[in-house]
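This structure is in structure tokens; I'll ask about it shortly.
The complex is shown incomplete by one protein chain, all other protein chains being positioned as in the whole.
Up next, chain A:
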Amino acid sequence: MATAHSRTAARFMIAPAVLLLLAWMIIPLSMTLYFSTLRYNLLMPGMEDFIGFDNYSYFLTDPAFFAALTNTLLLVGGVLLITVIGGILLALLLDQPMFGQGIVRILVIAPFFVMPTVSALVWKNMFMNPVNGLFAFLTKAVGLQPFDFLSHAPLTSIIIMVAWQWLPFATLILLTAMQSLDSEQIEAAEMDGAGAFARFFHIVLPHLTRAITVVVLIQTIFLLSVFAEILVTTNGGPGTASTNITYLVYAQSLLQFDVGSGSAGGIVAVILANIVAIFLMRMIGKNLDI
């Protein structure tokens, strides 16, 4: 496999796939770049002019942009926090020998298979609805005023929904990592006089760092582009209280028909995602080595 001949052959065979993937990425990206420099409004077809970076300055000076940026970061951070901590706790629980472990494990994974739109609608109508929702029923049952989640705490509500969706993913990865821990290490720690908490913090948690890193990196990619949950519940509102960058791009291009500004927003989102990625790799990427 290491001869010069086989290496050349390998390169030739990989080439079609690499070229296809490259085209798949480059064409949309360059189209978006091109559109972002045009005055391109769907209400005024045939009037596309080159306007340079004007779209960018409109997008970046829009007060909605900073609201959307904070919302995006809050959403990603909040969901990561809930899923990683909750995932570790759930994994610890599921790792205990118990009756019906297999079935419980499948039940835990179930939310991951529910489509985002469906789960968001279930949360919106069956749980958080201030009139018919389960939470409203519970608060009324104890004689309190029902809380209207989606209008008073829209971002928190969306964080809860998204976290519910991603918790199983985190749990699953952390559980498998936990099960790969050599039981002799735990026993050794036990003999060394480490109590349950010391064992968790000194042995289990360090063992999980790699899995946690994987969870954080993968989830960040998907959480930066949360969209369906916002569309079917709050529509980004009230105001811009639950608008993230993805939703803002959608609103620009398809609600205000401004494709140019939307494209500029798309490019900004790509740059932001890369900034986040660089930060993440700096902070936790070293955990993936060895």
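Rule of thumb we're sticking to: a residue touches a chain if its C-beta (ideal position, glycine included) is under 8 Å from a C-beta of that chain, and two chains touch if they have at least 3 such contacts; residues count from 1.
Just so it is clear, contacts and distances are computed from a predicted model.
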item: Record-based protein name (UniProt) of the chain missing from this complex, from "MoxR-like ATPase", "Phosphonate C-P lyase system protein PhnG", "Aldehyde dehydrogenase family protein" or "ABC transporter ATP-binding protein"; value: "ABC transporter ATP-binding protein"
item: Sole contact to the chain not displayed, among A:M47, A:M115, A:L134 or A:A198; value: A:A198
item: Residue among A:I27, A:V118, A:A188 or A:L254 touching the omitted chain; value: A:A188
item: Touching residues (missing chain, whole complex) on chain A; value: 182, 184-185, 187-194, 198, 202-203, 206-207, 209, 290
